[in-house]
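The complex appears here without one of its protein chains, the remainder shown in place.
Note that the chains are named A and B in the order they appear, and that numbering of residues resets to 1 at the start of each chain.
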Amino acid sequence: MVNRKLAKVSTFRYKILATVFIVLAGGLVLLPKHEKHEGIKPELLLANLISTERYISTDILADKIINNDPSFILIDVRNEESYSNFTIGDALNIPLEKFLDEVSINYLDQNQYDIIFISNDNFYAEQAWMLGSRLGFKNLHVLEGGINKWFNTIINPKKPTETMPEEQFVLYSNRKAASMFFGVAYPEQFKPAKKDKAIVKTKQPAPPKKVIKVKKKKKAPAEGGC
Amino acid sequence: MGPLLPNGIIPTEWDSLIAILIGLVFGFILESSGFSSSRKLAGVFYGYDFAVLKVFFTAALVALIGMYYMDYLGYMDLAQLYVHPTYLWGAIIGGIIMGVGFVSAGFCPGTSLCALAIGKIDAFAYVGGALIGIFIFSELFTLFQPLYDGTFLGNVTLMDTFDINPYWFVFIFTLIAILIFVISDLIRKRTKKQVYN
Partner (left out) sequence: MKELEKTKRISIATTLFILIVIMALLAYKRPIHIYAVNTEHTLEKIVSKDYFVSLKEINNPDYVLIDVRSHFEFEKGHLENAVNIHTSEILLDNSKKVFDELKENGKTVVLYASNTNEASPTFLILYQLGYNNVKILNVENSYSNNQLITKSIDVEKSNADIKNFIAESVKKAKKVSKKNVKRPVATVKKAPKKIITVKKKKKAPAEGGC
């Protein structure tokens, strides 16, 4: 009995299959369309945002630059004018307006380096960080306080007062040495005639510009065929 | 999530292993559906057996509809799929040569290897000829290169060239495929039945 019924159904088998295809393909046309989700989920973005892991302090950055740490790229997201006036170390300039250009994306979307965004304060850098993070770029960081804090802490450190704890003095002397590295000269460097010779000699101009080459995405042609 | 390889869910080191696995399954299915018989394959051209056409068209349909559903449901990103680059004249001339070879020998390169595996003598000749052809092409590559690299159209799909909604394209493509199945079936009924194995 069952076999006979099956045989009866089987005569329609191609028609059934054809209907299934048409229904499925028609479903694709009729299904409600929604905007494609671009980038990581909002929940994840928020979680990344709340974590303060992305901040890099000016002291750490100064240390990295002085030690020629090869593992990071500085990216200055201010406009070209401010960039040409002053930038930290050997930063690259990617103004926010050009953030999503193909050339910029090639720098930003990679796994090899830590990327540190800098701007005058956190504002632009954070916005750059938000955009990049949403698109799922890795190893993005923000210089905490931006160039203004860089000026206040590294270039022009405040002398601690006598009553401050000793750590402050250590920090100050470190920062002062760093500021000398970045080109600031102090009058007292020259007072004692011979002692400071070594320090002055090793003083360097702004670190050399890093030349960063980005390879264009190339699609290797795949061979196929039957 | 998908496609699995470009998104790094399957590391690229597994490429070869996956290729072997897929190849095994593909070959097994080709052989078990009788595609290692050159008579069955050539039947498409003589009108007595359209199995090849039906199988490959159905496979394309299933893959197409399935992929669009997966894309719609967010399991896969169609934009990341690899699209084979189109070299127009190379494709046309290559297609003609392959078609002629297909009719006269009754094999396509995939099925010829399948037939070779089960020890068909004509498949030996076919594969040998293919290898000689590859050798000649490689030796004279500088001669063929303008044709090979010429009229590059980029990684285009039919949706790009016709600039239509991909979902409608899928629907129309399905209708066309089913129409072709019906027509091929009518032709098969008209032509004289061939008995072969």
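Simple rule for what comes next: contacts are C-beta pairs under 8 Å (C-beta built on N, C-alpha and C of every residue); 3 or more make two chains touch, one makes a residue touch a chain.
Note that this is a predicted model, so its numbers are computed, not measured.
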Per the touch definition above, residue among A:66, A:135 or A:171 touching the missing chain: A:135
Option from B:28, B:82, B:137 or B:168 whose C-beta touches the chain left out: B:82
Touch residues of subunit B, complete complex, unshown partner: 3, 5-6, 12, 15, 19, 56, 62, 66, 69-70, 73-75, 80-82, 84, 108, 110
Touching residues (missing chain, whole complex) on subunit A: 3, 6-7, 9-10, 13, 16-17, 20, 24, 34-35, 37-39, 41-43, 45-46, 49-50, 70, 73, 78, 82, 85-86, 96-97, 99-100, 106-107, 110-113, 119-124, 126-127, 129-131, 134-135, 147-148, 150-152, 155-156, 182-187, 189-191, 193, 200-201, 203-205, 207-226
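Quick note on the criterion: only the chains that are shown with their structure count from here on.
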Partner subunit B, residues of subunit A touching it in the complex: 14, 17-18, 21-22, 24-26, 28-29, 31, 37, 219, 221-222, 224-226
Residues of subunit B that touch subunit A when the two form their complex: 58, 61, 65, 68-69, 72, 74, 82, 84-85, 108-110, 155, 167-168, 170-171, 173-175, 177-178, 181, 185
